[in-house]
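Of the protein chains in this complex, one is absent; all others appear in place.
== chain A ==
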Amino acid sequence: MITQLFVVAEAAAEETKHNPILPIWQEIVVGTVAFSVLCFVLMKFVFPQMEKTFQARVDAIEGGIKRAETAQAEANELLEQYRAQLAEARTEAARIRDEARADAEGIRQDVLAKAREESDRIIAAGNEQLSAQRESIVRDLRAEIGTLAVDLAGKIVGEALADEARTRGTVERFIADLDSAGTAGRR
């Protein structure tokens, strides 16, 4: 500013040809036309286009954000749903496991009871059979002993007149017969 004033003063003293503070009308015309052209082109073709692009960009970004929010909400909902389903499945599984355990216990008890019953039954049948056999053996023996006794008595009576030694021999023979018969009968 100071330099300019100084220059102006100096110029005014030395030169009267040009005054820098007075505009040249030709330059005003040229400047006006040039600047008008510039304004026309830029304000008509360039900057409105830029505003449009800005707007489109804002829309795109906002649309994107909205889409993302929707997707996020959807995902959250799904997640909740899955969690609920998972919890349900867990309780279901626990329930089924408990049931199975109870069933298994029941089955085990049943099987045990059945086995015990079976063994009792088998033991009872065995006992019965044993006593039946014993009865029949005793009956057989009784009949055989009668026969034997009759045989012995017959032999003793038959040989009563023989000597005593013979008698003794007969008795011994009878007992030996008895023994061998008893062994054979036992076998």
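Following the convention adopted for this analysis, a contact is a pair of C-beta atoms (placed from the backbone, for glycine too) under 8 Å apart; a residue touches a chain by one contact, two chains touch by 3 or more; residues count from 1.
We take it that contacts and distances are computed from a predicted model.
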Listed names "Phosphate transport system permease protein", "Bifunctional protein PyrR", "ATP synthase subunit a" or "Amino acid ABC transporter substrate-binding protein", with the criterion being the UniProt name of the chain not displayed: "ATP synthase subunit a"
Candidates A:I24, A:I65 or A:I175 - the one touching the absent chain: A:I24
Absent-chain contact - pick from A:A34, A:A68, A:A153 or A:A176: A:A34
Contacts of chain A with the absent chain, listed as residue ranges: 1, 3-4, 7-8, 10-11, 14-15, 17-28, 30-32, 34-35, 37-39, 41-43, 45-54, 56-57, 60
